[in-house]
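The other protein chains are all here in position, but one chain of the complex has been omitted.
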Amino acid sequence: MPARTVLQQADISRALTRMAHEILESNRGTDGLILLGIPTRGVVLARRIAHLITQFSGESVPTGALDVTLYRDDLRRNPTRVPSPTQVPSGGIDGKTVVLVDDVLYSGRTIRAALDALGDIGRPRVVRLAVLVDRGHRELPIRPDFVGKNLPSSQEERINVRLTDIDGEEFISIGGTS
Amino acid sequence: MSGTLVIRGARLSDGTATDIVVTDGVISELGVSLSAAGSQVIDADGLIALPGLVDLHTHLREPGLEQSETVLSGSRAAAIGGFTAVHAMANTLPVADTAGVVEQVKSLGDSAGYVTVRPVGAVTVGLAGQQLAELGAMASSRARVRVFSDDGKCVSDALLMRRALEYVKAFDGVIAQHAQEPRLTEGAQMNEGTLSGQLGLAGWPAVAEEAIIARDVLLAEHVGSRIHICHVSTAGSVDVIRWAKSRGIAVTAEVTPHHLLLDEHLIRGYDAKYKVNPPLRRAEDVQALREGLADGTIDIVATDHAPHPLESKDCEWDVAAFGMVGLESALSVVQASVVDTGHLQWSDVARVLSSAPAAIGRMDGYSTGIAVGGAANLALYDASVSTVFSASQLRGKSVNSPYLGHTLPGRIIGTIHNGYLTVVDGELVDTDQVASSALVTERGAHHG
Partner (left out) sequence: MRHLLSTRDLSRDQAVAILDVAEDMADVATREVKKLPALRGKTVVNLFFEDSTRTRISFEAAAKRLSADVINFSAKGSSVSKGESLKDTAQTLAAMGADAVVVRHPSSGAPSVLAQSGWIDAGIVNAGDGTHEHPTQALLDAFTIRRRLHRSAARGRDLSGTTVTIVGDILHSRVARSNVWLLTTLGATVRLVAPPTLLPVGISRWPVQIGYDLDEAVSAGSDVVMMLRIQAERMHAAFFPNAREYSRRWGLDDARLARLGASTIVMHPGPMNRGLEISSGAADSTQSTVREQVSNGVSVRMAVLYLLLSGEREELS
């Protein structure tokens, strides 16, 4: 089955804008707010959401990257994964509201690893989860707080997220050979 | 030996096809379409008939190191390789430095019967390089020793070497020198060069061999003795020997099959099956050895068959034993390295693996090659086949062959020692049968 595009660039922008509003609203402002993206595309998304929040609120929001490679539970099942750097904003995460940002939420295992990784860095006041796409099929009791788009999919299908900053083009497609 | 043997359609090393009739241990007739009523017939169509191969450098390990090899097991390994005579080196336990030990080795060889076992006597007592062994007693013993060697160790003391060279003239003996300057090779593990530097293995410089050869050919010239150089391994050694021969010095030299085929790059993985003394050298040395053999600078090929138990090789490189077994594979390796490459004709092979080593060892019966009236020592070889060499082709007690897994050409189909078969259809004749043939032959010799 050929891949079909389910979100165009404008759709993605709209979704991120909505998520930025929701995060601001739920946190009642930017106080203590930190956005940590999960490499690779989560980091780009965290930066874009932070930029939008700044546009709406006039306040800047610290962002960073949280690599979860070394906390994964499937290290021995796949070819060796090379970790990406973790970058935590200079003030640290203790007592902060950390919003984890990722592109696609699927089994929930990446987020489980992220929570473990977070715990080794510090002790946030609260941790939230923002994902651009939730495709279902959770294997752990994890659910997102902010979702760009729910995309019910079959497990055989592949969700492909392309972002301008990384891929030079921007859309989300479903299906096609993986 | 009762009965007659007819070998049909063999090709001699000069290319002519002939039948060979063997009667009472002697070649009685050569020619086309010969018949002998009631005789055993061997179909040798497509096979090369070579005179029985003679190894001037074999380690049979008995007495004392029977877990590696015995005179019997080594004789069987020799026979399956087409050999009909081997010279058994002296580094046994006890060392073959007395008439008693060499006679024991000879009689073990006689009763095994697969090949003629010619003991080599030690040059110095216990191979210790201090004091001459009883060379005369060994020479006049029943073993009639003519080749003396401390092989495994170099006779490094120049004065002792001079005396040994002089002394053996009394009974037409020869000193076979293991050329290895001991101080230059302390702890040495492999050929010294770019690769040893990379692998971090202590280097074994070519000069340690060449310097001893240069010294000893000059000593031999000075005292008017003949000298034999064991397992020449470097291009520089070939040059030194070529120079010595051009001066008329009575030097002969041997090269091993493995130094004709293998080079040091095999050591990269630290696999101790490639650990040998002298070490595998550079590809340039291999080339020089082939050319030296082709132009007659090097007189013979000798196996340096050196059996070791598995655990001596299944370990770290620097604790592993030096040495490779080589009797079973020798002719195949010679074919691969110097015949198929055009350096030698089959007639040259007959010389370097039979008549020349027999002459150095002062053995009778090999000077004429395959000729009417000559002793019936023959090897029938199929040069057209090619096999992946495996442990199943080894017949000695040890399996430390560097060729396991290598593709080698050729195979011995039959071997005839003193007129009786030791190998038929590529398989060894039963031990008891060979022993009784040997006994009958010996009695016949005494009667005749």
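Remarks
Going in written order, the chains are labelled A and B, and every chain counts its residues from 1.
Criterion: contacts are C-beta pairs under 8 Å (C-beta built on N, C-alpha and C of every residue); 3 or more make two chains touch, one makes a residue touch a chain.
As the structure is a prediction and not an experimental result, all values here were calculated from the model.
Of the listed positions B:171, B:243 or B:270, the one in contact with the omitted chain in the full complex is B:270. Looking at B:14, B:172, B:311 or B:340, the residue that reaches the missing chain in the full complex is B:311.
Against the chain not displayed here, chain A makes contact via residues 67, 69-71, 75-86, 116, 119-122. Take chain B: the residues that touch the chain left off the picture are 189, 192-203, 205, 269-272, 311, 314-319.
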